[in-house]
Every structure is written in structure tokens, then in C-alpha cells.
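A single protein chain has been removed from this complex, and every other one stays in its place.
For subunit A:
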Amino acid sequence: MGNTSSILTQYDIEEVQSHCHDLFEQQEILSLYQRFCQLDRNAKGFISADEFLSVPEFAMNPLSQRLLKMVDGLNFKDFVAFLSAFSAKASLRQKVQLIFKVYDSDCNGKVSFKDIMEVLRDLSGSFMSDEQREEVLSQVLKESGYTSDSFLTVEDFVKIFGSCKPDMDVEIPVD
């Protein structure tokens, strides 16, 4: 059933809203809660990896394993905070920060050549060889003034993305 196991009070909604920096409206948070309860089948308070993978559109995504590490076991507040980067109201910096976090899988604040290679491998699979990926990456890094030994920080990412916000908006369906 799409029933909520516990009803969200106004306090709960406001707490979640401030946790995600007011990027979602209250109606959107209610919709997200319904969705959260729908995915969390036995009302544990978090969604397990298996339950995420039961959404075929998500399981088919090349970055699903990386994203799973970031969303597995999140409670509702953190789930909304994660999704807040996809709100139309999110700033360029917030969106780029999420992209950075996807690359920085070991969470050390630095993205190395190897980290980018791993993401490229997820995205292109067996359709590009490792040599091709290295060649492409070294070339574009060199053209932007970096080397293959460079470490990119969040600031570097923000600079690379410049003034053009990445097209990363997801609309929350509000019944």
C-alpha cells in the first residue's frame, strides 16, 4: 500500500526542509515521503540496496552501483538531502558538489586521474578500451591545463563547469 507507516507532522516536514536547505516545497517532501515508504517495503526507516535495484530504470543505469553506495541505508532526511541537488532551485555549486561526490568515491576531497577513469569505465563499459579512455582523458586534461597527476578539488570542478549549470533537474510529482 502507498500508506505511510507514520504520518509526518508539520515539525518533521520543517526539519527535513531545513536539512535540505529549503530546496523542496512541503508538498514535494510529502510526495517524497510517500515514495520513500513505497520503496521501503518493511518500514525499516531506510531503503536497502536491493529495494533500490527493484526499480528497473535505476538498475539499468550505468552509474547505479556508484549511486547505491551513496544512497544505501539513508534515512528519510538524508534521502531528501541527497535528492535536493536535483531540485530546479539548487545552485550550480550544489549540483557540481554532487557530481564531485560521485567521482570522489573514497571521500578524500580530491578526484584523481584514476577516479575519473573509474567513472568513465562505468559509463562506457566494454565499448572503449582502457587505452582509449586514458588517451581521451589525458588529452582533455592537458587542454584545460591539468596533467594526469593532477588532483581536482571541488573548486576545480566549479571552475570547469563555469557559469553553465548542468542540466540536472528532476520534477517531483505532486498528486
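What we mean here is this: a residue touches a chain if its C-beta (ideal position, glycine included) is under 8 Å from a C-beta of that chain, and two chains touch if they have at least 3 such contacts; residues count from 1.
What we mean here is this: contacts and distances are computed from a predicted model.
Undergrad: If you had to name the missing chain as UniProt does, which of "Anaphase-promoting complex subunit 5", "Nucleolar protein 7", "3-methyl-2-oxobutanoate dehydrogenase (2-methylpropanoyl-transferring)" or "Glycerol-3-phosphate acyltransferase 3" would it be?
TA: The missing chain's protein name, per its UniProt entry, is "Glycerol-3-phosphate acyltransferase 3".
Undergrad: So which bits of subunit A touch the chain we can't see?
TA: Counting over the whole complex, subunit A touches the hidden chain at residues 1-3, 32, 35, 38-39, 41, 52-64, 67, 71, 83, 86, 95, 98-99, 102-103, 116, 119-120, 123-132, 136-137, 139-141, 143-144, 146, 157, 160-162, 166-170, 172-173.
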